[in-house]
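So that we are looking at the same thing, I have put the structure below in structure tokens.
Just one protein chain is left out here, and the rest sit where they should.
In order of appearance the chains are A, B, C, D and E, and numbering begins at 1 in each one.
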Amino acid sequence: MRPSGRKLDEMRPVTIETGIQRHAEGSCLIRLGKTEVLCSASLEERAPPFLKNTGQGWVTAEYGMLPRATTTRNRREAAAGKQTGRTTEIQRLIGRSLRACVDRQALGERQITIDCDVINADGGTRCAAITGGWVALRLAANRMLKAGLLTTDPIMGHVAAVSCGFFAGQAVLDLDYAEDSEAGADGNFVMRDDNRLVEVQLSAEGAVFSREQLSNLLDLAQGGIDHLIAAQRAAL
Amino acid sequence: MRPSGRKLDEMRPVTIETGIQRHAEGSCLIRLGKTEVLCSASLEERAPPFLKNTGQGWVTAEYGMLPRATTTRNRREAAAGKQTGRTTEIQRLIGRSLRACVDRQALGERQITIDCDVINADGGTRCAAITGGWVALRLAANRMLKAGLLTTDPIMGHVAAVSCGFFAGQAVLDLDYAEDSEAGADGNFVMRDDNRLVEVQLSAEGAVFSREQLSNLLDLAQGGIDHLIAAQRAAL
Amino acid sequence: MRPSGRKLDEMRPVTIETGIQRHAEGSCLIRLGKTEVLCSASLEERAPPFLKNTGQGWVTAEYGMLPRATTTRNRREAAAGKQTGRTTEIQRLIGRSLRACVDRQALGERQITIDCDVINADGGTRCAAITGGWVALRLAANRMLKAGLLTTDPIMGHVAAVSCGFFAGQAVLDLDYAEDSEAGADGNFVMRDDNRLVEVQLSAEGAVFSREQLSNLLDLAQGGIDHLIAAQRAAL
Amino acid sequence: MRPSGRKLDEMRPVTIETGIQRHAEGSCLIRLGKTEVLCSASLEERAPPFLKNTGQGWVTAEYGMLPRATTTRNRREAAAGKQTGRTTEIQRLIGRSLRACVDRQALGERQITIDCDVINADGGTRCAAITGGWVALRLAANRMLKAGLLTTDPIMGHVAAVSCGFFAGQAVLDLDYAEDSEAGADGNFVMRDDNRLVEVQLSAEGAVFSREQLSNLLDLAQGGIDHLIAAQRAAL
Amino acid sequence: MRPSGRKLDEMRPVTIETGIQRHAEGSCLIRLGKTEVLCSASLEERAPPFLKNTGQGWVTAEYGMLPRATTTRNRREAAAGKQTGRTTEIQRLIGRSLRACVDRQALGERQITIDCDVINADGGTRCAAITGGWVALRLAANRMLKAGLLTTDPIMGHVAAVSCGFFAGQAVLDLDYAEDSEAGADGNFVMRDDNRLVEVQLSAEGAVFSREQLSNLLDLAQGGIDHLIAAQRAAL
Partner (left out) sequence: MRPSGRKLDEMRPVTIETGIQRHAEGSCLIRLGKTEVLCSASLEERAPPFLKNTGQGWVTAEYGMLPRATTTRNRREAAAGKQTGRTTEIQRLIGRSLRACVDRQALGERQITIDCDVINADGGTRCAAITGGWVALRLAANRMLKAGLLTTDPIMGHVAAVSCGFFAGQAVLDLDYAEDSEAGADGNFVMRDDNRLVEVQLSAEGAVFSREQLSNLLDLAQGGIDHLIAAQRAAL
């Protein structure tokens, strides 16, 4: 019934390959079916100005899409001279999500920037970016611990994200582009490995939804998150 | 226990005054406690290019904050030469939310732009903008119906929005700035008058949350939405 | 004979309501007929770089127009990414005009920014902005004196502005939009309460003018300024 | 008593050399003492959109300053990515001033752009730009008449501009930079050869002024304008 | 003697993997030692305006570098709001180089955009972009021929590019970053498979050079180009 033939609660195959960008403190390529996102973590020994003298650090994110990640070429944001509203919204989401597992005091007055660049887009790029971004962040923290820059691990558990929504009237997990473009309501769920929610975003451009339907999506999301966290563990 | 002395499920006083911007097809000033947002609806007899020859119209929104709506002056975005990520994120939310009550076929190939400008900010400006924006939209549709531009009402019920979150460990309704800046998790809930959800956005920058807590917030939100829809009815 | 039925030397009703933006050091809403401009004064305890170590302060202004202040919606400058030439010209005029009543030595190394945002436009917005901006500035100085930040009053008398021009061949005071869009020559006159001129700007896009005509406009302007200064006094 | 030794009502030497930019429909280099401005007129066989199907044309102007026209290098606006408020204000003034001598119906649906680029700045650049811009415009109209593009001359008389102000308490004509930077009030006067005023701009950043003083400046300006129009005649 | 231990005329290992971006009409990942560039070709059935009604098509290129392709993170151009001078210079070079093998009449009124995004940078990224860009272009043309969009092959032979320069006083082929950052003169040589030169760019920031030295570099370049063209053939 799903265009891909998947079951309602079946995710696409996930693989995470680390060490793609050799200069980065941490990096990986996450593949979620045909969606591919390159994630890197860059350490800067200086926190942003608003944290000056607080002893706390920051984790932020930037998101981009290569022009031909999509069916038809999308305009290069660097050439257009500005990032779209969609881009800024996504990169703010990635940053907030990853900060939910960071002990910013333990990190100290440093900044880690997570860059997420979409190589191929087939739905779910922001969720892949969060899930892969966590791996890059984890690798960067490992390297800092090993180098003695940190004494306490600033990463408190895993963070991963999955999309769920209604396709052809059914709640489905991990929508691909064919489903996403037809979906009624469509949401993104960010969770930690302690089953706590980090972010819930559910939008009904096509069809409004009930609390029961939100609950169904949360059930599906839980299963997807477990799967993604297993993939994160496997990659490390 | 709340800084304002309000009960956990108590909203701030809401008033909606219409006809503020006399040139607009619809306009109002919504006051949510000390938060004040001016909303207007502008009709353009031309839909955006991507709807050409579809017979469908569009509703979009723009959001701004006067430089001294806030405790310290914030930089004028027109002078800075760009809108912040926060602004674009909010105006996308307002547009999506209002489209959830619009029959775009009944609207025809037209665009209505909802402008929401914050005069005074004390928390909850995006929710006030959605709730007031709906009134401006409703007034514009009324005028179009009266003028015979439309034969079918394109507005399907009310849309309103309220924020809920955790303050000092308790779920509270309609956070003001003092609460918002201290809140653990903080969410925005957009609903229609048929009790269906339009948008749920819950973020945990400070503290992650459980499904039970999300459920508590949804309970509170329902009460707030009823209150706001009553204020919308009173204003018309 | 005037579209509004006013006499040649009759101003529109003027009201000035203070305390509109509660966070600002001073603020007011000035209404000049159907023209409405929100003015605020924001104090910053730091002068601009070019005044570093001079002991002198600065007063500057920014001007904006809400998108639907006008008959048809005008594009939001923040979305366009730049201020128009008209906007920059007006805000430079407001700043220069207000500095003409400021003892910058008495102000000390501080900056006061006057924000003028047009809620409804019906001609004369820049004059309303100067007249209302002075009230915001006066209120801010009062607060600084009261708080002991200043020992000498840095405000030397009132500043107000009015437009005059030729409509249907006659010199008229305080042009509204219907007159302004048809006017031959059209000017703005900024004066102090000691009857000294601060700024004279007279442009003849449609019809050139003689020195006698300039003199007629100056006569009219004097009466208007007296009226506006009385309104400023009443508001305080 | 003036730094240059000039009399109070004495202009600097004026020369206007035509044909500097050989591709332009009209061009000249105007020298006003040590101030040098290159002016060109470019014809485009298309009026701006707002004049479509009105049968009327347009004259507009752009102004720039070479980075090292000034004592210390000023930043190249093309590199900065925006024109300053001063630049937009000046180019709007030049356009308005020159349109005051143009019969836009006789011009037909065409646009002439006057470019004014300052090679060397020593005060009075905007006045030199208007005076020289008129010569470029006149030359372009001559060429169009000769080529049979126009049957009626669209240029109605001369337009020229001069600055006057108060230096060391005295009204002086044609301020150079040494005077301008010390001037109390400082104004620009644009006039036609029929002695009618086109634009009066008088600003008092340092010292407010009386109507008598404005009158004194107008007397001085009249003499200066006569001198400049004679120079325009000599150049053609 | 070279940091990498390579011989003076020895290139780094080259591999070209095709089909990386599945939506693109042609794509590949070219690896030149540790330098990795993703290249794609996007077809648009419309030529740029200046070719309207000429029957000719266009090939253009855009270049970008992922923020962490380099040792320290470089600022994302989309966030900065503009492309650097280096970027525009490189993308113009890529476009010119590839057009040298294109029969634009045979292509017809279409545009092919070559996007080159650097995943990892270790010197020679612009040469890798040209060499890989040619493969993407070739694949896109193949697909167009197969689909019957074209009847004549618009690609006339191979184009490839290599860098040569002086390191430690010796002429060396294919400089990596360690060599490039120390090089005296450093050049890029673009050639076709008929041994004709397409572009020669040789710059001497550190050390000027003689005609004999230019000749030595051209000898080296010839060998490198042969090697790269063999890699292009192997990839197809």
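What we mean here is this: a contact is a pair of C-beta atoms (placed from the backbone, for glycine too) under 8 Å apart; a residue touches a chain by one contact, two chains touch by 3 or more.
As the structure is a prediction and not an experimental result, all values here were calculated from the model.
*Asks:* Which residue from D:K52, D:R73 or D:R233 sits in contact with the chain not drawn here?
*Replies:* Checking each option in D:K52, D:R73 or D:R233, the one touching the absent chain turns out to be D:R73.
*Asks:* Which of D:S4, D:N120, D:N142 or D:N216 touches the chain that is not shown?
*Replies:* D:N120
*Asks:* Using the document's contact rule, name the residues of chain D that touch the chain not shown here.
*Replies:* 20-24, 27, 34, 38, 40, 42, 44, 62, 64, 66-73, 76-83, 87, 113, 115, 117, 119-120
*Asks:* Suppose we count only contacts with the excluded chain; which residues of chain E make the list?
*Replies:* Here the touching residues of chain E are 82, 85-86, 88-89, 91-92, 96, 99-100, 187, 192, 194-205, 208-211, 214, 218.
The criterion applied here is as follows: only the chains that are shown with their structure count from here on.
*Asks:* CA centre of chain B versus CA centre of chain D: separation in Å?
*Replies:* Their C-alpha centroids are separated by 50 Å.
*Asks:* Do you know which chain A residues sit against two or more other chains?
*Replies:* Expected reply: 82.
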